[in-house]
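A single protein chain has been omitted; all remaining protein chains appear in their positions.
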Amino acid sequence: MINNRQRNNRRGIAIVMVIGLVAIIVPVLYMLSQLGTSQTKLAFKYHENLLTETTALSGSNAGISRLRGNIRGYQSLTNQLIGDESYSLTLRPTGKGFFEQDLYYLLANSQIKSHHYAIMAEAEQFNPQPSPPVLVIARDYWNTVEPYEIDQVADVLSMQNDRGVDLLRLDETREYEKNATPDQYSTELLAKSSMLPAEIVPDWPEIVENLKSEKLSM
Amino acid sequence: MYRHYKRKSDRFGVTLVEIIVASAILAFIGGIVGHWFFLQREYQGRIFAISDAQQTIRQASWRMMQELRTARSVLFPRINADKSIRSDSKVVFKSFAGDVICYYYLASEKEIRRCKIPNGPGVPTADSEPVARNVDQLAFTASDEGNRIIDIFMEVKGTFGLESVYLINE
Amino acid sequence: MKKVLFLVLVLLVGLTSQTALADAPDDVDQIQLRDPLELERAAMQYMLAFEAYVTTRRSKDPNVRSKMVKMMQEYRNAYARFLEMLREDKLYAPNKPKDPAGWYDEKHKKIKGYKREWKKTDAKELRAEVKEMVKNGATPEEIKAFIQAKLPTAPMSIDPGIYTTTTSASAFPLPTQTVPAQGTIPTPTQTVPAP
Partner (left out) sequence: MKKSGMSLLEIVISISIAVVIFIPAMNMFSTTGQAVFKTRNFSFANSAARRISQRLMAMPYEDIVEVPLPGIALFDAPAESFFAPFLNTSGTNSGAKNITQADMPEFYSYLVQHDFRYSLSVSNVSFGDGDEIKSVGILITWSENNKNMMYRLYVYVPSL
């Protein structure tokens, strides 16, 4: 015959076991379930990143198409849909060229959740003679993942400055190419071969040959 | 003399038979659970390997794509003389600012590395940190006669990464 | 009341600066006024080189597409040459929005009191000819020679000051000015009398 004290002991042990079991298993289950979802989240975050880039590029192509379609002057378009995503587009006149063509900053950006992608380029829109499509020349596309608002002058100015730094370096490299003769240019580049990683050295002559054949010449 | 032993029905304890039976049951259950845990552990290792591989591919691709996107032209590899595509374990291109950038595969370390060669005076500098680690295969393929598209094919532990970049500048 | 005024000011500033982003040059005096013909020839060259390059890219003919790298190079060189001129004449700064004609006119106005009248064109006929040549499989060298030959030989833009002196006696006697000879821009001999 078992007395009350033993029954209470047994009930106590049972309760402790159940609570202990639950206290261990539930967190383990939760952690294991997070494992799958965290991987899925990582994949989706990366996918959103790529999607902002693809959408912003499509936005800049749409901007060029508008200019070729002879839509002139300042334009600031937001929430332009492509598929299920949206982009913003700003065409900001900056001045005139020597054939009265309008010069623009072409800015396109896309945002999906916390991911941003902005593109900034220059575009020249000539005048239709007599009718569109109009000659449009775009160049020096520049990209950033900083969360710039492309319709705000302050953000455009800081993008302009960041991009300007790269363009300054571009002027230097062009200056270097222009001032060197082809042979001088390839000799100086070949001389760097000794300082290159081993994986690049075997093909460096072919690379320098391509650089030389496409060297800036005025 | 034996009064201090309680009668059988009052004694509280476990007999040898009960212990043997209980341990047999426990061993059986323990074996099943242990095997299950081993299987899951091995399965978990494979899952972690795949997800780490995916993460490696993502980070490496994104980094290279951002720089290739605004580059001006691919210098190496280029399509063959007979216009067929050409692949190599490195890509060399002229960046937005006009410098020469190279991403190459270090087979011994299974790493992707980056090196910048100034298009002008100055010495080449290799990045101290690799772009990606534990990469089993890397191939850059040129397929465009204008030298403005480069395909990236990566394999990390049986997981395949495929990326392509169109260079928007000239 | 102050808050209302401040809000109106912010809105106004916001609106006015929203549209154009034209930046004045750092120092107008530093700007050099080169012979407009040189600038027009350089601009026309890169326009036509761009047309040749784009036609190659759009073409489906493998023979034409094989010249894409050369055409891109010609366009790069032509535009770099134009940019070089702008840089020499201080008509361009990498971190500033481009407005070459605007900056040129600003100096022009400072010297002569009026802007130059630039020709509004996109060289449609010339571009059509270049496009035709590319489609017919012309070599990059032939196209470059053709473009060189078709560049303007006389300024396409007009110096309006010339007409005002000959056609009508205006209330304000403007300085008589002979057409500048090809080559260098004459230094101003006479200052414009105050209105």
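Couple of notes before you dig in:
Note that the chains take the letters A, B and C in the order they are written out, and that residue 1 is the start of every chain.
Definition applied: a contact is a pair of C-beta atoms (placed from the backbone, for glycine too) under 8 Å apart; a residue touches a chain by one contact, two chains touch by 3 or more.
The structure displayed is predicted, hence computed values, not measured ones.
Considering the intact complex, the chain excluded from display touches A, B, C. For the chain missing from the display, the contacting residue among B:Arg58, B:Arg72, B:Lys94 or B:Arg114 is B:Arg58, taking the whole complex into account.
Listed for chain C, the residues touching the missing chain in the whole complex are 54, 57-60, 65.
Residues of chain A that touch the chain left out of view are 1-2, 6-7, 10, 14, 18, 21-22, 25-26, 28-29, 32-33, 35-37, 39-40, 42-43, 46-47, 50-51, 54, 57-59, 61-62, 64-71, 82-85, 128, 131-134, 136. Looking at chain B, the residues touching the absent chain are 36, 40, 43-44, 46-47, 50-51, 54, 57-58, 61, 80-88, 139, 141, 144, 146, 148-149, 151, 153, 155, 158-166, 168.
The criterion applied here is as follows: only the chains that are shown with their structure count from here on.
Taken together, the touching pairs cover every possible pairing of the chains.
Closest to the protein's overall CA centre, chain by chain, comes A. Centroid to centroid, with C-alpha atoms defining each point, chain B and chain C lie 53 Å apart.
Inter-chain spacing, taken between the CA centroids of chain A and chain C, is 32 Å. With touch defined as above, residues shared between interfaces to two or more other chains in chain A number as follows: 139, 167, 170, 174, 214. Chain C has residues 69, 76 in contact with two or more other chains. Contacts from chain B toward chain A in the complex involve residues 9, 12, 44, 47, 51, 54-55, 58, 62, 65-66, 69-70, 73, 75-76, 78, 88-90, 92, 94, 96-100, 102, 104-106, 113, 115, 117, 119-121, 123-124, 126, 168-170. Remark: chain A residues 1, 6, 35, 39, 42-43, 46, 49-50, 53, 57, 139-143, 145, 166-167, 169-170, 172-174, 176-177, 188-189, 192, 195-197, 199-200, 203, 206-207, 210-211, 214 touch chain B in the complex.
Remark: chain A residues 73-74, 76, 92-101, 103, 105, 122, 126-129, 134-135, 137, 139, 151, 153, 156, 160-161, 163-165, 167-168, 170-171, 174, 178, 214, 216-218 touch chain C in the complex.
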